[in-house]
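Worksheet for the structure shown next.
Removed: one protein chain of the complex. Kept in place: all other protein chains.
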Amino acid sequence: MNKSKDVLLEVRNLKKYFAMKKGFFGGNTQYVKAVDDVSFYIKRGETLGLVGESGCGKSTTGRTLIRLYRPTDGEIIYGGKDISKMDDKELIPYRKKIQMIFQDPYASLNTRMTIGDIIGEALDIHKIATGKEKTEIVHDLLSRVGLSPDHAIRYPHEFSGGQRQRIGIARALAVKPEFIICDEPISALDVSIQAQVVNMLSDLQQELGLTYLFIAHDLSMVRYISDRVGVMYLGKIVEIGESEELYEHPAHPYTQALLSAIPVPDPDIVKNRKRILLEGDVPSPINPPSGCRFRTRCMHAMPKCAEIEPVMKEISSGHYAACYLL
Amino acid sequence: MTQNEKFTQEMWIPINQNDRHKEKIVRPSMTYWQDVWRRLKKNPLAMIGLIMIIIVFLLAVFGPFFSAYTYSDQDLMRSSEGPSAQHWFGTDGHGRDLFVRVLYGARISLTVAVVASVVNFFIGIFYGGISGYMGGKTDNIMMRIVDIISTIPLVLYAIILMVVFKPGLTSIILAIGTIYWVRMARIVRGQVLSLKEQEYVLAAKTLGASTSRILFRHLIPNAMGPIIVTMTMMIPSAIFTESFLSFIGLGVSAPMSSWGSLASDALGGLRSYPYQLLFPALAICVTMIAFNFLGDGLRDALDPRLRK
Partner (left out) sequence: MNKENILEVKNLRTSFFTHVGEVKAIRGVSFNLKKGEAIGIVGESGSGKSVTSMSIMKLLQHPGKIIGGDILFKEKSIVNTSEKEMQSIRGNEIAMIFQDPMTSLNPVYTIGNQIKEAITRHQNVNREEAKNKAIEMLKIVGIPSPSDRINQYPHEFSGGMRQRAMIAMALSCEPSLLIADEPTTALDVTIQAQILELMKKLKKEINTSIIMITHDLGVVADVCSRIIVMYGGLIMEEGTTEEIFYNPKHPYTMGLLKSIPRLDLGENQRLVPIEGSPPDLLKPPIGCPFAARCPYAMKICEKNQPPYFETDKNHRSMCWLLHEDAPKVEVDTCVKRGKI
């Protein structure tokens, strides 16, 4: 392995359960197992894509990594240190290193603050700059994301979705982070705008040497931006590997179904291809199926799948999947 | 545009891509409060309410200065006279000018209402904000305390305060101020609970913002709409409570007057001098209606769903 591409972040057996209250006295508490034993690593300067359907735990994974949530179990090793159990004070230096871009451009900006205040907030919090220096940094960040400095005095509602998302990017860049978690940054945007944001993200990665965790449900965009891709289903990673390899040779039946479900903007291909149609819907993460979690929708399900959970298996170099078929 | 129009050669010149402003915003900039004010202005009832409130306030503050009488000047020769050019609202049983006394009563009633509301505002925001933001056990305990406080009957509580302290303005303000905030606290808590999962709050957290910063820069400003509506609606009910307490004799003592005590004084001579009750009652009604109009208008103007 290349030495310059050392591991920046490693996640070991991460679990995040949310308690669902039952009754006043808290008896029989049920847990939503949003993330259930997930392990992966991200190398410095690369982009790891995380895909899956709604409720698979991909956003929870992202939010736990940046410690918006306290993990139920497991380790998050960032730059050699475990940040999974740190308190708010200990986390402050990491708030500058890890940043996040959010999904909903309409909800991720405080409507009562000007763009300048929104982007400059981080500078205030970490006492990076004040006064004229701060204004300069904000203007610089605005032009970096393709907006003009005189937008700083305006309010979020005056901007379009794509522009707002770029403001969100500028806010994340203000602390000069090294790792950015992109939580579905394009799913709320129009098609013509999605490419703007994605291109901007990859340009910034080149310029600033950023590392990304790119969370999305849009598999085609994920392939475009990611070096490696992990596929999640019901709180678990079922397959992970280099994106080229994963998209060309998907090993897990779920990945195969996901890939074949993507609408292709090409009428000839659409007419000739055969879709793998999955039956039914994703089961509830409160009572996930025993054994392999995908077995209730899998066309290849065997009795064995219900008994013991399949473990991750290396199919080819760096390409892992959890399925008995392999 | 017709096809027949002449096309000149230069019309087909491509535009230089670099000198175009693709990100230009054509709409004028408008802050949230400018927008609210513009929408409020379009609501005639709310504007009537606002104007009435301003008039009542101005009269209460400056009115007594322009009158030849003071609230305590007695002229027993002219007791219980009907409205006339000299005494616009007539006089009371002690020959005091009723107009000045109603204006003076407005001072007392509005002071009680405004001070109580401001107290409620701060306690409510602080208590509700913390309860909603902390959530979990803290929230549970804090809200149970609120439940207990809200079960205390106000009149009983006011009477106890009167016994402990002296009857008068301070006791009334204290009574209203320490009880009424529970409604505000509940409103603020509800708002904070729903707002704290918003992505801009999460973003502030990931930037390392402190709890107080998140609360006062992000959550409270965004909860301001319902808070202001609640406060506007709280003022008339505080006025009403004050009047009620004064009416049953727990309010300010003579010769000071409040709308409630004026109404109470007038009760004895109701059959002979109905105007003595009419004017203070009218003052209470007008003020309450004005605040309710304004509150309704604000509720519409602050409704985020109407914002485009």
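Going in written order, the chains are labelled A and B, and every chain counts its residues from 1.
Operating definition for what follows: a contact is a pair of C-beta atoms (placed from the backbone, for glycine too) under 8 Å apart; a residue touches a chain by one contact, two chains touch by 3 or more.
Here the structure is a predicted model, which is why all the values come from computation and not from measurement.
Novice: In the complete assembly, which of A:Ile262, A:Ile286 or A:Met299 touches the absent chain?
Specialist: A:Ile262
Novice: With respect to the chain omitted from the figure, which of A:Val175, A:Leu219, A:Met232 or A:Cys298 is a touching residue?
Specialist: Residue touching the absent chain, from the options given: A:Leu219.
Novice: What does the interface between subunit B and the hidden chain look like in terms of residue numbers?
Specialist: On the subunit B side, contact with the omitted chain comes from 1, 3, 7, 10-15, 17, 20, 22-23, 25-27, 38-39, 42, 308.
Novice: Can you name the residues of subunit A that touch the chain not displayed here?
Specialist: On the side of subunit A, residues 53-54, 160-163, 190-196, 198-199, 217, 219-221, 223-224, 243-244, 247, 257-270, 275, 277-278, 281-282 touch the unshown chain.
Please note the rule applied: only the chains that are shown with their structure count from here on.
Novice: Mind listing the subunit B positions that touch subunit A in their complex?
Specialist: 21, 23, 25, 27, 29-32, 198-200, 202-210, 213, 217-218, 221-222, 224, 307
Novice: What does subunit A use to touch subunit B in their complex?
Specialist: Touching subunit B: residues 63, 66, 68, 91-92, 95-96, 98-100, 102-104, 107-113, 121-122, 125-126, 146-148, 151, 153-155, 157-159, 163, 168, 171, 175 of subunit A.
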